[in-house]
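Take a look at the following structure, please.
One protein chain omitted, others in place.
Right, chain A next:
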Amino acid sequence: MNTIVSELSMNDLNNKFFEIMQNESNAEDAANFIYESLYEDVTLGFIFEFHHGLKTGLTDLIEGEKEDDENFKIVNSPECDVFGLSVLKKTQDCNCACPNCERPVSATRFAPHLEKCMGMGRNSSRIASRRIASNSREPTSYAGLLSDDEDDADWAGGSLHNERRKRRIKNNNNRKTKLHNGNSRNNNGNHNSDSNDGGATYETMTANEKKNLLLQICGVVSEHTKKLCTRSTRCPQHTEEQRRALRNSVLEPSTPESQTMGLAADEVGSPPDSSPSSSCSSSSRKRDRHRAPPKMKNKRDRNMSPNGRD
């Protein structure tokens, strides 16, 4: 037997390779050899992984024991959903704490509440703008106009009311509003630059006007635009400090309202709604019931036992 060559030089390897590849059947054999080597290598990898899992207990560790899923079985019944809840029954409403104001809010009314609470929404600023506009034009009727709260559907009734409100907004605005489910990409409508707010400055208002206006809106004057902030009195853009400072400077210091402003915001009289909609009376009633912080307790009670939801 010849001596076994157990080490080759790179050169030897290359030469041998070319020599072997001259022969076509060798080339075929070589291709098969390479394929089988790879195939075996990959197979071996699987086997080692499997063996490793068994030998070290990793497989057992990962697989553990199957949980008893008797309690999670899907309910197969036409009257129930997969959890076994009746398809006819409404879900129980519950309260959730608003992340913005930390007050408990009925879950089914949370979205409209949040919109108001954050002082956002095209409508809220539009409504507020209109409030200012009409305020500067006819100082006696503003109080009956839409307030933030009237618009705040979290305490308001069903969709009927909502629909009316939308219609009313349309009418009032004389502008096509793109709302409701539609794709509103083109509607960059931040309409609080309504032509009217330019006219609203504190200089042109009477003390009473100012007072009543500040009961309803934040009112802080922007440094850049010199315009009033038309968001709600709890708008997140400005701090309580800023609002207090503004009220102190704009209102005469002697008026008691200026001190209690933040609290008594809802005790404004509500003369008949001047808007054309017939829903005015119901909405102003709702406001009376649900708004005022002194009636907070009342409101909470309502939250606990929600009445019929849509």
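Keep this in mind: a contact is a pair of C-beta atoms (placed from the backbone, for glycine too) under 8 Å apart; a residue touches a chain by one contact, two chains touch by 3 or more; residues count from 1.
Criterion: contacts and distances are computed from a predicted model.
For the chain of the complex excluded from view, the name given in UniProt is "Ubiquitin carboxyl-terminal hydrolase" [choices: "Ubiquitin carboxyl-terminal hydrolase", "Large ribosomal subunit protein mL46", "Methyltransferase-like protein 5" or "Ran-binding protein"]. Of the options A:Asp41, A:Glu203 or A:Glu241, the residue whose C-beta touches the omitted chain is A:Asp41. Taking the whole complex into account, chain A touches the unshown chain at residues 4-10, 13, 37, 40-41, 44-45, 48-49, 51-52, 55-58, 61-67, 69, 71-74, 76, 81-85, 87, 91, 94, 96-100, 105, 107-115, 118, 120-124, 153-154, 166, 176, 178-188, 190.
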